[in-house]
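Written out below as structure tokens is the structure these notes cover.
Shown here: the complex without one of its protein chains, the others still in place.
Let's look at chain A:
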Amino acid sequence: MISRKVTNMTTAKTKTRLNIGHEPKAFEKKNVWNVEEITALLDEENGTLDPRIYSDQDLYELEQERVFGRSWIMLGHEAHVPKAGDFLTAYMGEDPVILVRQKDRSLKVFLNQCPHRGMRICRTDGGNAKSFTCSYHGWAYDIGGNLVNVPYESEAFCEDFNKAEWGPGQARVETYKGLIFANWDKNAPNLREYLGDATFYMDHMLDRTEAGTEVISGMQKWVIPCNWKFAAEQFCSDMYHAGTVSHLSGIEAGLPEGMELSDAKIPTVGYQFRAKWGGHGTGFYVGEPGMLVAIMGPKIAKYWTEGEAAARAERRLGSAERARQLMVQHMTVFPTCSFLPGINTVRTWQPRGPNETEIWAFTVVDADAPDEIKEEYRRQTLRTFSAGGVFEQDDGENWVEIQAVLRGHQARKRRLNIQMGKGRSAADNPHYPGSIGYVYNEEAARGLYHQWIRMMTEPDWDTLGPK
């Protein structure tokens, strides 16, 4: 890929202290892994992956700068903050941020840290604010994150103290059909470019009606002691676990009366997509709604596949197959935004050290869906995909055990198999953009790790960016 040694890079000095950041022509963090070592973590040609990608503390710290400091991170939905002053506290990697709706309807995202002594400015999960006052010394910020009041400023401060310079760092904010993303890096491509051909697949959930989507109020949060990449990769690339053994008991739990496990036929037709650029991936079955019935119940399955809403989705998406027949679609937008169109759970995997992830999950619904359907989405997603969800419970079980095993030296030494579908995907499907292969596949996982390695080793968007 590139052979330049990161060790030779110097810290970019810049006079701009605040605002969006420095010119990332070089990485700031001194690395203990060189470019060749990071690049070797994934061997795409042979289909192997170094397990230290999930467990190494030094890689984790590099990731905070190089992946989470430069990627578009999903923070929530526009409907979470409808009115001026509505805010959510969220995270971009380990960095806490405040997302606020402005009076002109725009959105601001700034670091939830007072630049005076580093205190968290806002300590609640959300609400409506006219301003934010740091509870340590009372520095006050307006809803745009501008420092507007400093107690005893004239009596106690000094001539060269300039409030305009001392607001918290601002991130870029852009939205895609309701979902709000932010990025610290002013040189990163804009969100549309970054999403690239993935938007085609995001639309299966986000653009079924001109009314768009809204959210079921509330963000569920829980902790899984595993690396965030297990979760991101699974939603990106792993229908295999769902179609084999992980979720059989979840399916059993949802069978309507009179329906047996053998009636919930697991389809055999389906595709997986690897983005041309960016590490995004998705996969889905094509066919009968049996599995959707088993997960979301007959009401939702009917809403998704028959009737007026499905017909409208077909017109908007321009395809009956895409609107009605894609089943159990899983998707990750690199690095940590994952969702399941049809099931409509959306989440961000928040990294909390190499060995821990916080899940922040919510549910979206078509804004013009009947109330009864919105209520059914609420009940069914919290029954299936949540901390207590009959499907998600078992995901937690798998990832935790892998992470525990990776404490072992032998366990970390042996490269893992990531060969499935190698060499069998192609960008020549007349109906689906990107590189397309069979539904049981690891091509999208290889795409996710490929992008991760590029972000970890290429400081310059001139080489890294989408062409």
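The rule is short, and it goes like this: contacts are C-beta pairs under 8 Å (C-beta built on N, C-alpha and C of every residue); 3 or more make two chains touch, one makes a residue touch a chain; residues count from 1.
In this text, contacts and distances are computed from a predicted model.
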item: Undepicted complex member, UniProt protein name, chosen from "Formate dehydrogenase (Quinone-dependent) catalytic subunit", "Benzene 1,2-dioxygenase", "Amino acid ABC transporter permease" or "HAD family hydrolase"; value: "Benzene 1,2-dioxygenase"
item: Among A:35, A:100, A:216 or A:436, residue touching the chain not depicted; value: A:216
item: Option touching the unshown chain, where A:224, A:242 or A:264 are the choices; value: A:224
item: Contacting the left-out chain in the complete assembly, out of A:57, A:131 or A:249; value: A:249
item: Selected from A:148, A:400 or A:416 as touching the chain missing from the view; value: A:400
item: Residues in chain A touching the chain absent from view; value: 123-127, 216-226, 245-246, 248-250, 252-255, 257, 358, 362-363, 375, 378-379, 382-383, 386-388, 390, 392-394, 396-401, 404
